[in-house]
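With one protein chain removed, the remaining protein chains of the complex are shown where they sit.
For chain A:
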Amino acid sequence: MSHRHLFLQSGFIKTNLQNGVGRFVNQLQRINLIFCKSSGSSKGVREFIETDLVDFARANPGTVVYLKPRRHRGTYMCAEYLNGHKDYITCNNFTRDEVRKWLEYMKNKSGFPIIRLRKHWHTDHPSIQGIWNPFTHKPSYLNVTTFPEKERSEYQPLMPSATEQLLQIAEQVGFLDNSNTNNTTTTTRNTENIPPPLNMSDEK
């Protein structure tokens, strides 16, 4: 961004009331061509008026064309848009072709002043799901729960801990159901005075 852009306003790109959704409305409402009948700098504009202007007016019935001859002044075009914005282009020493090009340029503008875009993307419909808010993707039971709530708070590990794995194995083997009977067997083993780990390995 150079010093020329210091006074350039910044903003976001936008359209006029979704122009073009139903039908396109050309935003250029009126174009004034100010020129001198005698000076050389208006020569191109005068040639344009003589040859192309009527075609332009026929092709754009929504645009009013005003011609304003002013003696011994510089020549310029003034475009007025539907949103009330006015735009000027000085046309001194323009050729006929240049005048035609700049007129097309004025015709195709939306009427908003040229701004520095803060973001290079734009959409009128940000998301079909709606705008994100802090409650998006939150489980709905949080609305009726009372805090503190242990299940929501506690850390959930990916794998069960060693103790939990041991309990799972014990449950699969059926250790937990027969715990009372096991206790009795162990007591009997103790009376026999056999070291228990050896006893277990012998059983396997």
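Note that a residue touches a chain if its C-beta (ideal position, glycine included) is under 8 Å from a C-beta of that chain, and two chains touch if they have at least 3 such contacts; residues count from 1.
By our rule, contacts and distances are computed from a predicted model.
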{"item": "Among \"E2 ubiquitin-conjugating enzyme\", \"Trafficking protein particle complex subunit\", \"tRNA (adenine(58)-N(1))-methyltransferase non-catalytic subunit TRM6\" or \"39S ribosomal protein L13, mitochondrial-like\", the UniProt name of the subunit that does not appear here", "value": "\"39S ribosomal protein L13, mitochondrial-like\""}
{"item": "Candidate in contact with the missing chain, chosen from A:S10, A:S38, A:T51 or A:N83", "value": "A:N83"}
{"item": "Candidate in contact with the missing chain, chosen from A:I114, A:I131 or A:A162", "value": "A:I131"}
{"item": "Option from A:V25, A:L67 or A:A170 whose C-beta touches the chain left out", "value": "A:A170"}
{"item": "Residues in chain A touching the chain absent from view", "value": "14, 83, 85, 112, 130-135, 138, 142, 147-149, 152-157, 161, 166-167, 170, 175-176, 179, 186-187, 189-190, 193, 195-197, 199-200"}
